[in-house]
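Note that this complex is displayed minus one protein chain, with the remaining chains in position.
For chain A:
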Amino acid sequence: MTQAEALKEYLLRLADSDMILGQRLCELCGKAPALEEEMALMNVALDLVGQARNWYEYAAELIDDGRDADKLAFRRDAHDYRNLLLTEQPNEDYAVTMGRQFFFDVYHYFTLKSLTESSDERIAGIAAKALKEATYHLRRSSEWVKRLGDGTEESHRRMQEAIDILWRFTGELITPDDTDRVMAEAGIGPDPDQLAKDWRGMVNEVLTQATLTPGAEDAWMYMGGKHGEHTEHLGFILAEMQFLQRAYPDATTW
């Protein structure tokens, strides 16, 4: 794989994970457990969709086949999507919603932090902006994990269940493939070993404070999102997200 190919692939991964998690969070609009939570969830979703747009715009320039950011987001099928499997998992109860957010936020925070020092200036610029937002996301989701984990008997039980359900999707966050390695070697993407170490360190720290037990490091993990092999959920997300753009292609006025 050439560095140019890896870069396009890597940008799509960053964009798609932001986009899909943002879309998942938007499903809670009008249905969140409290007004403050609704505002927070929609704010986080908005940040993620905005970041996705920045990554898509850069990806579109490099792919250079006439597709713009919107076409990359709304006209690709599930097997072309490169998002992490974790981000497409359903919202379920609030423990799962916040557990998913927390695992992603830790990964996102350390990834972006490293990308601010990327040898690719455009990436460093987008990441510097996104990191400020991701820091707030992580602060909030880690607080929720602690509050629920170290809360009542029921909140603890449900938060632990959420950790157990989601754990199988976390391996993908910190297991590098060829693309990740090419990016790291070029000084564009994060060092995979450091990312894994940072992710485990913070996850363990927060889960310990939350009186929760992480899964085993050698647990069997679902992988494949980065290569377009998704769980059954992604197709449904895209069907809803892409409906309008597919039904009225190239419409300029809604």
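We adopt the following convention: a contact is a pair of C-beta atoms (placed from the backbone, for glycine too) under 8 Å apart; a residue touches a chain by one contact, two chains touch by 3 or more; residues count from 1.
As a convention for this text, contacts and distances are computed from a predicted model.
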Choices "Spermidine/putrescine import ATP-binding protein PotA", "ATP-dependent DNA helicase RecQ", "Phenylacetate-CoA oxygenase subunit PaaJ" or "NitT/TauT family transport system permease protein" - which one is the UniProt name of the chain not shown: "Phenylacetate-CoA oxygenase subunit PaaJ"
From A:43, A:91 or A:231, residue that would touch the chain that is not displayed: A:43
Residue among A:91, A:135 or A:155 that touches the chain left out of view: A:135
Residue numbers in chain A that touch the chain omitted from display: 36-37, 39-40, 43-44, 46-51, 53-54, 109, 121, 124-126, 128-130, 132-133, 135-136, 138-140, 142, 206, 248, 250-254
